[in-house]
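Here the structure comes first, spelled out in structure tokens, and everything after it is commentary.
Only one protein chain is missing; all other protein chains are in place.
All chains are identified by letter, namely A and B, in their written order; residue positions are counted from 1 within each chain.
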Amino acid sequence: MNVTLTVNGEIRSASVPPETTLLVFLREHLLLTGAKTGCDIGDCGACTVIVDGKAVNACLMLAAQADGRAVTTIEGLATREGLHPLQKVFEETGALQCGFCGPGVILTSKALLDENPDPTTEEIRTALAGNLCRCTGYVKMIDGIHEAAKMMQSATPALPAPEQR
Amino acid sequence: MAEDLDVLDKTRIAPVDSLRRADEDLRLPVVARPSTLPLEPPLVPQVGEQTHAVGLRAQRPDSRDHGLGLTRYIDDIALPGMLYARIKRAGVASARIKSIDISAAEAMPGVMAVLLGREIPTNLFGTSIVDQPLLADPIVRQAGDGVAAVAAVTEQIAQAACDAIKVEYEPLPGVYDAIEALKPESHKVHGGDTNVYAKKVIRQGDVERGFAESYRIYEDEYYTPGIEHAPMEPFTSIADWDSNGRLTVYASIGRITLARVDLSKTLHVPISRIRVIGTIVGGNFGGKNEIRHEPVLALLAKKAGRPVKGRFTRVEEFVASTIRHAFFMKYKTGVSKDGKILARQIRMILDGGAYCSFSETTLGKACILSTGPYHVPNSFIEGYVVYTNKTTAGSMRGFGAPQVCFAYESQMDDIARDLKIDPLELRMKNFFRDGSMTATGQVLHSVKVIESMQNAVKKFGWETQS
Partner (left out) sequence: MKHRGRGLASMWYPVGFTGYANPSGAVVKVNEDGTAVVLTGTVETGQGSLGVLGQIAAEALGLAPNDIHIISGDTDTCPMDTGAIASRTTYITGNAVRIAAEKARDILFEVAAEMLGVKPNMLEAKDHKIQVQSFPSRNVAIADVSSRAHNGIGTPPIGSATWNPPMVPMDPETGQGKPFGTYVYATQIAEVDVDDETGEVEVLRVTASHDCGTAINPMLVEGQIDGGVYMGLGFALYEEILFDKAGKQINCNLTNYIMPTTLDMPAIDEDIVENYDHTGPFGAKAVGEPSLVPTAPAITNAIYDAVGVRITALPATAERVLAAIKAKRAREQKQIPA
């Protein structure tokens, strides 16, 4: 069957068997290998991508279910202007070690920050509960998400307050 | 390509069907463009004005690729014409293979090669005792043993072909408990007259005299279970032959030189004709220190004439790789009235599972470290690893140290409580110092255990809390 979706802002389509998961679609048909196969049954979160603003396990979603939707993968996060604040903070602080869980962790965090620009530590922990990491103990990740949230807030230009003038 | 994209005005919202038609009409490549890489230099504190590179909180060289999802792990590598391998697992822990019927699997469209254990030139490997077959033939000793392997054009076909392989087993008696395995009447996993395959003894001083001089003697037993490494990246390798008969193996293995030696021994190919490329490992923790299926992949690749990738499923990662040894420990410690350790007798049994792997190293480290970071003038340590028909235990982060540390530090607290001595003070009385001698007679240097306790106590706020 033919699946067409918007990946990182660009429309892509491919003809795939109906049982193809979104993860296989991205990795094998679009050659976007940033999302990883860690368990293939939705336990580890290494395959996390963002579909219509929500972080999902790409191994649990059929490619057909993503038809017509907008998918963001780790490859689509950095822009010509530079790294996403999460990428920047994570690389500067060594928040990732082996890095295998990294794309999933970063995308889950991005989905969180898009919805909740100033999350509490508890909210970060809850959001990341489905992303397993065996190296880092999540410590520098959680700190990094706070830091990235601060960066993103300060980067937003403050609203003008004309009524005071 | 940028011009092509402009044809599809991205701001216009079009129904998916028309987009799909437009897409097909345009024959867009299905590969999304990689994002333009940011060019700002990574954050590395600069060395200058007589400062040092050592001690810098420098950014890791791989961290940008990690964050961008560009790190190329082994599963992200695909060679042209590459096939996918699957290994059929026994699913029974102790049995003799009576027959294997691979005809249905071989007849499946898309199946390019099937391999059995008897086709492997030397179907045994191991880091110290060479006792582990790559594919069981004919004895199955653990449920995760492979019995046949298939290479096919897709993973799904390879799996279906594995399912179509019919194996007839003759059940054998088994032993599933390390203590049971010590009994004379127990099933012998590898034949012979004992399941004990590694033993370690360390003696220093006179432990009986030490106990005789002791004010109190404490005897306790401890147990720690088998643990899975569970790296996020499953064990994966690719085998590829060139036309000169030279083999290249890409693998997420932490010890490529050992892997090359084992490949050479099992395949009967000279070392000079084997290249092992260790890809960035997506988590190791000791579980990726030796070969698992690489010779099997190499032989499948040779049969099929195409490169072959094998990736463990998450379940295989549990049942067909190694695990941390389960430990049964007995600690007998004699102390003086003021809390000085005078003698320690330790006996430990390690559940080694079906094959040796890194058991000897694990046992050695566990025995050496079992007295704790304490000066013990009289010690007698004996440790044994036994075969059982359970998952093979091998190296895992700490090599026996977390197990014995659980025992000696639990007992230290109990001794302190019983003697009504502060647990910190009891440790302080016994800690190693520079020049202390270990149970193996090694004189220590660079000892900082006292400082580590002082720092931890201060940072934690131990004193202010009590």
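A few remarks follow.
Going forward, contacts are C-beta pairs under 8 Å (C-beta built on N, C-alpha and C of every residue); 3 or more make two chains touch, one makes a residue touch a chain.
Given the structure is predicted, the values throughout are model-derived calculations rather than measurements.
Only one residue from A:L83, A:L113, A:L128 or A:A149 touches the chain missing from this view: A:L128.
In the complete complex, the hidden chain is touched by one of B:S186, B:T236, B:T266 or B:N289, namely B:N289.
Contact with the omitted chain, checked across B:R216, B:K337 or B:K448, is made by B:K448. Only one of A:T20, A:T33, A:N57 or A:T93 touches the chain withheld from this view, namely A:T93. Seen across the whole complex, the unshown chain contacts subunit B at 41-42, 44, 46-62, 91-94, 142-144, 174, 176, 200-204, 220-228, 230, 253-258, 260, 274-286, 288-289, 314-315, 318-319, 323, 361, 364-365, 367-369, 372-373, 381, 388-391, 395, 397-399, 401-402, 405-406, 408-410, 413-414, 423-424, 427, 431-432, 439-442, 444-449, 451-453, 455-457, 459-460, 462, 465.
For subunit A, the residues in touch with the chain missing from this view are 39, 41, 43-44, 93-94, 97-99, 124-126, 128-132, 134-140, 142.
What we mean here is this: only the chains that are shown with their structure count from here on.
Taking each chain's centre as the average of its CA atoms, subunit A and subunit B sit 29 Å apart. Across the interface of their complex, subunit B is touched by residues 2, 4, 7-14, 27, 29-41, 43-44, 46, 67-68, 73-83, 86-88, 90-92, 94, 96, 98-103, 106, 132-135 of subunit A. Residues 5, 8, 10, 16, 19-20, 23-24, 28, 30-38, 40, 42-43, 59-60, 62-73, 75-76, 229-234, 280-285, 311, 313-314 of subunit B are the ones touching subunit A in the complex.
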